[in-house]
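Omission of a single protein chain aside, the complex is shown with its protein chains in their original locations.
Residue numbering begins at 1 within each chain, and the chains themselves are lettered A, B and C in the order written.
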Amino acid sequence: MKTDGAERPNMAVSIGRLVLKNPVITASGTFGYGEEFAPYLDLDRLGGMVIKGISEKPRMGNPSPRIVETPSGLLNAIGLENVGVDAFITEKAPFLETLDTTVIANIFGESVDEYARVAGKLTGVKCVDALEVNISCPNVKRGGMDIGADPEQAAEVTRAVRQATNLPVIVKLTPNVTDITAVARRVEAAGADALSLINTLRGMSVDIYTARPRLANVTGGLSGPAIRPLAVLMVWETVQAVSIPVIGMGGIMNACDALEFLIAGARAIEVGTANFVNPAAVLDIIDGIERHLGDACVDDINDIIGTLDCRRK
Amino acid sequence: MKTDGAERPNMAVSIGRLVLKNPVITASGTFGYGEEFAPYLDLDRLGGMVIKGISEKPRMGNPSPRIVETPSGLLNAIGLENVGVDAFITEKAPFLETLDTTVIANIFGESVDEYARVAGKLTGVKCVDALEVNISCPNVKRGGMDIGADPEQAAEVTRAVRQATNLPVIVKLTPNVTDITAVARRVEAAGADALSLINTLRGMSVDIYTARPRLANVTGGLSGPAIRPLAVLMVWETVQAVSIPVIGMGGIMNACDALEFLIAGARAIEVGTANFVNPAAVLDIIDGIERHLGDACVDDINDIIGTLDCRRK
Amino acid sequence: MEQTQKRETGIVRSNRETARGHYVIEVELPGLFGVVCPGQFVMFRPGTGETPLLSRPFSVCSQTETGETTRIELLYRVVGAGTARMALLRQGDTVNVLGPLGRGFDMDEGRRVILVAGGVGVAPLIFYAGLRRAREEDSGRVRIVAYVGAADEESIVGVERLEPHCDEVKIATDDGSRGFRGTVTELFRNDVKYYEKKAVVVRACGPRAMLSALADVLDGQGIACQVSMEERMACGIGACLGCAVKVRLGDGSVGYRRVCKEGPVFDMEDIDWHEN
Partner (left out) sequence: MEQTQKRETGIVRSNRETARGHYVIEVELPGLFGVVCPGQFVMFRPGTGETPLLSRPFSVCSQTETGETTRIELLYRVVGAGTARMALLRQGDTVNVLGPLGRGFDMDEGRRVILVAGGVGVAPLIFYAGLRRAREEDSGRVRIVAYVGAADEESIVGVERLEPHCDEVKIATDDGSRGFRGTVTELFRNDVKYYEKKAVVVRACGPRAMLSALADVLDGQGIACQVSMEERMACGIGACLGCAVKVRLGDGSVGYRRVCKEGPVFDMEDIDWHEN
């Protein structure tokens, strides 16, 4: 459907039962609990907001340095510092309740049971509209590898969370795998309502003058524009492998980057590292997507999702 | 051992039987057949040179566009264009014979047998000092995945090449795997003399105005500084997992970057994309490493290899 | 004089916007290039900053050797991150220049020359026209007619630089705001029948679509034509195989050639116009 540009295009998208006013969501761990950004933008304009990862108990996080910049990238080893699910509910949720945007709680655990318990506790909390399950956690059993790198364990966590909640369950996949579609399919079969990807890629950086790692934690997760080409490919492949909606992310800095993911088939996108470069980045992205639709005379964002044309000229 | 800086430090390293005059090697596919760079630098100064990947028959390569720049990265889909092993021997080898540097032929095949046949043909060619086996080729059987992503197939190729040649065999690993150390260990067990890593990471880029992939081949391999943190980590993990020497690469643009890999345990390093930015980049890297050793009063490059100190302060 | 290919640190002498979004940058390089052949290009990169990563190719638009140094001009249009960064360069800034590279236009053929330029494709043709005129003593007077195309009046570039060297400069704009309304190849198509096939040669540079249309116009006309092709480049020196262009081989089959090495100038009939 084409428009003459007089009306504003429809920007609403749906992720299963979840309807977002636009496809732009802030990514977990990069937008705090929302409050921190209130001085810089009207939070109600967001398509959605994913909260910093929540575990059952509070976690202190890793020693400093926790971050280091790499070429077009950010390597972080925050160590999942968070206030814990109980403090989240009493201290952070009330502010989130005042907002008119979709709030997604990002959860993780050190065991399948912990995931289920956190999911259970968040179910019924008024501001929480959906859960995003972060399965990129190092799992003791497999030493260093992510739970999410093993399709079997990923499916198990998905099933447990699925049973513990009636909220929409979005499973967030790790890119540190040989074949992300294999994990995606298993997670879909285990009952996920949607997938989000990609989380950070494992990396490290060395200070050559001290011969020590630049992060106190030695290794960290790489985000930012550097990883975008990898993320776009994984999203595109995953979209073809599953029939549930896929939320794309990884290095989205502006509207053009967001459109790459949407065209590749993502139903919505998350913005992470860009929030650090400019706290109002998401607004520029929302406005930029809308402008692009106007320029291209497309009156519904859904009409460009998945339009990637790979035929040879 | 410390020096007072008066003498020049020892820069020679050995990769098994192979002795390099310094640890700086040009990476396959980024230095042509050497000739192209002769106007810009004295090739004899190189620690070594890996030749563009060679297959049994000539290959035409992919349609254009074959390359696209991404943030701090280069996405390429050359499609392994090469003259084929016979033309290499007659047309390219004579020039290489005139050089006083270690020449490593990079080989690949579409089947285990093709690898063995190419290895066999190159054995005895005077200029070829070692083989680097590129196992990051899409394998028909596993549809899109690399041969090198499957430890079993990787080991099989290694064994076949090992049997076909008495040259040192360096197996070049793909980073597109869940656990590179698993592949590394199997390849070591199958008889590799050394490992080199990383090859490019799979990625794609979308032209939002045409809704088409920016590469005619749709997907490509990502190289350049963007991937360096991932490469350093994989090298560090692999060094700990095997006892054969590891050659590190991925996003090395200058001497500091090279030193990150050496400190993390790489015995030598390869320089790829940087050759495109500055055809004499490798000389700057060699000189820069030597200067760093001087500044740090280290009189042998081998004394800094693998010195990474990960203890908490 | 032999040509030396080098990577040099140059100094920006000037960098001005000459038409909407189009700039001319003048760079001073230490040492002498030797005679650059029109159609040859340089790989260009600002001397500071890490993005973009790769150098960008630009045709040499003019060259002046003055004792110890070489000055070159590049004419460019801002189309993306690299050229946007380039437009920010100011007098005194340092830049990296690799070149001159590739194969330029054959210079000596034809007593009548037709130049066909699309947009910034005019850059090497300005150089060609000037050099052709300068060499005229030896080879007798050449008649040079240029066809220049652009989107609209405001984005026409290089005409004032072509005029001193050309007998005629004909202009086409897509919107008809100046000269012929339509593409430069349509304009040329109307004239082609008046040219004496054997005496003329065509030198063309512009977007692939324009060159492809030109190939259609010239198909079966028996007019010798050389075109300067564009492809994305990483190295510019034949090493990466990134700049492949599909060509017809003698035996009727097709293959790839490197724009940076076997080109950027090709004989029109060698290119496989059907596909990249």
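Operating definition for what follows: contacts are C-beta pairs under 8 Å (C-beta built on N, C-alpha and C of every residue); 3 or more make two chains touch, one makes a residue touch a chain.
Predicted model only: the values in this text are computed from it and were never measured.
A.B. asks: Going by the contact rule already stated, which one of A:G16, A:G120 or A:P279 would touch the omitted chain in the full complex?
C.D. replies: Residue touching the absent chain, from the options given: A:P279.
A.B. asks: Which of these, C:K6, C:R20, C:R71 or C:R85, touches the one chain of the complex that we don't see?
C.D. replies: C:R85
A.B. asks: Just to verify: which one of A:P71, A:G109 or A:P229 makes contact with the chain not shown?
C.D. replies: Residue touching the absent chain, from the options given: A:P71.
A.B. asks: Which one touches the absent chain: A:P168, A:G224 or A:P245?
C.D. replies: Missing-chain contact among the listed residues: A:G224.
A.B. asks: Of the residues in subunit C, which ones touch the absent chain?
C.D. replies: 48-51, 81, 85, 88
A.B. asks: If you put the missing chain back, which residues of subunit A would it touch?
C.D. replies: That gives, for subunit A, the contact residues 29-32, 36-37, 39-40, 52, 60-69, 71-74, 76, 78, 81, 216, 224-225, 273, 275-280.
Criterion: only the chains that are shown with their structure count from here on.
A.B. asks: So how far apart, in whole Å, are subunit B and subunit C when each is placed at the average of its C-alpha atoms?
C.D. replies: Here subunit B and subunit C have centroids separated by 36 Å.
A.B. asks: Roughly how many whole angstrom separate the Cα centroids of subunit A and subunit B?
C.D. replies: Taking the mean C-alpha position of each chain, the two centres sit 34 Å apart.
A.B. asks: Between subunit A and subunit C, what is the separation of their C-alpha centroids in Å?
C.D. replies: The computed centroid separation for subunit A versus subunit C comes out at 46 Å.
A.B. asks: Multi-chain contacts in subunit B: which residues touch at least two other chains?
C.D. replies: 63, 71-73, 216, 224-225, in rising order.
A.B. asks: I need the residues of subunit C touching at least two other chains; which ones are they?
C.D. replies: 50-51, 275-276
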